[in-house]
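Structure incoming, see below.
Shown here: the complex without one of its protein chains, the others still in place.
For clarity, chains are labelled A and B in written order, and residue numbers in each chain start from 1.
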Amino acid sequence: MPAKTPEQINEDLLRPLGGASARYLTALAFFAGIVIAAFCAFGWQVYAGIGVAGIRRPVFWGFYITNFVFWIGLSHAGTLISAILRLANATWRRPVTRCAEVITVFALSIGATFPVIHLGKPWLAFWLFPYPSERGLWPNIRSPLLWDFFAINTYLLGSVTFLLLPMIPDMALIRDRATGLRKKIYSVAALGWRGTPKQWHRLESAMQIMAIAVIPVAVSVHSIVSWDFAMAPVPMWHSTIFAPYFVAGAIFSGIAALIIAMALLRKFLHLEEYLLRVHFENLGKLLLVMSLLWFYFVFAERLTAWYGNEPSEMTVFWVTQTGSYSPLFWLMVFCNFVVPFPILAIKKLRTITGTVIASIGVVIGMWLERFLIIVPSLSHKYLPYSWGTYRPTWVELTITAGTFAAMAMLYMLFAKTVPIISIWELKAKEHPTSDHAPALAQTAEEGAD
Amino acid sequence: MAHQWGMVIDLDRCTGCEACVVACHAENNISTVGEDQAARGRAKHWIRVERYYEGEFPDVKTKFMPVLCQQCDAAPCEPVCPTFASYHTIEGLNGQVYNRCIGTRYCANACPYNVRFFNFYNPVWDKPLNLQLNPDVSVREVGVMEKCTFCVQRIKASEIQASSEKRDVKDGEIQPACVQSCPTKAMVFGDLSDPQSEVSRLARSNRATKLLGELGTLPKVTYLQRDSWHAGEDS
Partner (left out) sequence: MPALNSIYGLFLDPDAAERGMNALRAAGVAPENILVMSAQPFDDYSFTHAGRKTVMPWLATLGGLVGGTCGFLLARYTQVAYPSITGGMPLVSPWPTAIVTYELTMFGAVMTTVITLLITARLGRRRPAPYDPEISNGKILIGALDPSDAERADLERRLLSAGAERVKST
């Protein structure tokens, strides 16, 4: 790629912020319509009672908790990957970080709504918050749901600031170019950024600390989500493998979501000269590693259950392996391993299209994995007399569709308001460590004498 | 020492008549949900009679097993509740405070016995059943978990009666609705902390087993049965 001048970079990356095309508005309205439908479905559920959802005894958790785990898992796309690449000083990350971090913030916000949506009495959700109340009762900190509360809030704070802090210089850039109301809004968002060396240095120090802090938080979040299940004596849930299994699966689905988002941005915002094939190739390799890791975890989990040969576990084992859930199970293996493995392993197939196909497979497969962890275990718990099956209703389907539409809608709105590629970080690449810099510093000191 | 309420169910006496189920519904204001909802798994039976079949047709034996909340000492449902709606009482019951419940349904998932029931809708009673609601038992609204209480209202009534007469509760004085209605006297209720009580005596029987005892939940319901595995050592 011929080096771009700063002016070209500014122009290319600020162009999408302009007016909205008819195509953009149509797509936005389409997604907004689905989101509104989901809100209506939730409103109906609150009005009529949670019974309008398909959950039943004994499958008390269905699509909602599946979505919860799925979206929280997807949120491991951004902040975690971006933090690791930042710490590893991988220069190729620069055009990727922001569009990844946005996924985190939105996916986490969407996922965090599900513990409320699935409640029998969602209007009392604030009872989960630890605050001194007139009831004299604090929430039960022994409950993994409370751990979720703390972990998700910490992760949300971490990922929102991780996204917002490096946005400040870009806000200043837009501020300097905008006029009228836009200028006022971006002035506020830029927080009076001037670009003094002190500001730059503090920002980079803060990002370094944040990158260090956010990695263990991200790992803890999905571990705790897994403990929502592993802490209960339910067949195939009560397992020590769950925390690392969930974290690996989360990163797996996160990378896949990132690849899909990048491909869409590349196409619709014409970022062909910024999101290069090498980015998809590098992320594709990461996805390949995670696919193998996922397969390894599933294998280890199933193998242990098989040799343990505990009757209640074997019931769930067989119902997913050969029983009524087996079509979903093998579809999951197909989507998470059979499709992505050859595509990502063969260099010729590891193209942009190839990685996107693999990623779509992984997103579907990981959603199925969450479903297959939750529902077969609950529907085949110990006493055979109370086994049951689960089938979602239109309410759950609408709300599930609504979350995907919400993700698309929020992403579209974000890409219209903020440059989706960090402009200053991209420019910083233009000045890699120059060999003559130390010598210059030397002369500078002499000059000062 | 506080009472530790427990129950013994003699499976060799149970005829599967389901009188306990009906009595429980009447005593505890358990609403019926109708055919359609029952088919969707929303029926609420704090006690149910599980039917299992042994052998091949035509030589089939039916076994009945009434299952109710086992009032576990180490109950999986309790620590997972974020709002202390399910909690442990000093008399060893797994309490369920309806007013605290916000409907996470985590307790029901954690319960290995599936004896927790959720109000998917606000309860309704077909006329004239609405006229026979028990004033001692609160009705539960939508979004709330409910389950067998060992008829805590009867326990409390007897305890208050006894303390007003300045005496201890007598063995056999308290009868939950299921125990009272059992025509074969298959169920016995009493204080497990008193080694002389009928329930303690029966719980020490060599026919005694615990349901899913291997999970370590320490249930306070004991089942008596001539198990085919223990055939040789029967009393």
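Going forward, contacts are C-beta pairs under 8 Å (C-beta built on N, C-alpha and C of every residue); 3 or more make two chains touch, one makes a residue touch a chain.
Computed from a predicted model, the values in this text were never measured in an experiment.
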item: Sole residue of A:43, A:195, A:308 or A:384 that reaches the chain not shown, by the stated touch rule; value: A:195
item: Of A:17, A:41, A:99 or A:224, the one touching the omitted chain in the full complex; value: A:224
item: Which of A:150, A:295, A:318 or A:341 contacts the chain that the document leaves out; value: A:150
item: Hidden partner interface residues of chain B, rising order; value: 73-74, 78-79, 84, 87-90
item: Residues from chain A at the interface with the omitted partner, ascending; value: 5-7, 10, 130, 136-142, 146-147, 150-151, 153-154, 157-158, 161, 165, 168-169, 172-173, 176-177, 191-206, 209-210, 213-214, 216-217, 220, 224, 424, 427-428, 430-431, 433-434, 437, 440-441, 443-445, 447-448
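We adopt the following convention: only the chains that are shown with their structure count from here on.
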item: Euclidean distance of C-alpha centroids - chain A vs chain B, Å; value: 44
item: Partner chain B, residues of chain A touching it in the complex; value: 48-51, 54-61, 115, 118-121, 124-125, 127-128, 137, 139-140, 142-146, 149, 228, 231-234, 378, 381-386, 388
item: Chain B residues within the chain A interface of the complex; value: 37, 40-43, 48, 50-52, 65, 67, 76, 79-84, 100-106, 108-110, 112-114, 117-122, 142-145, 211-212, 215, 217
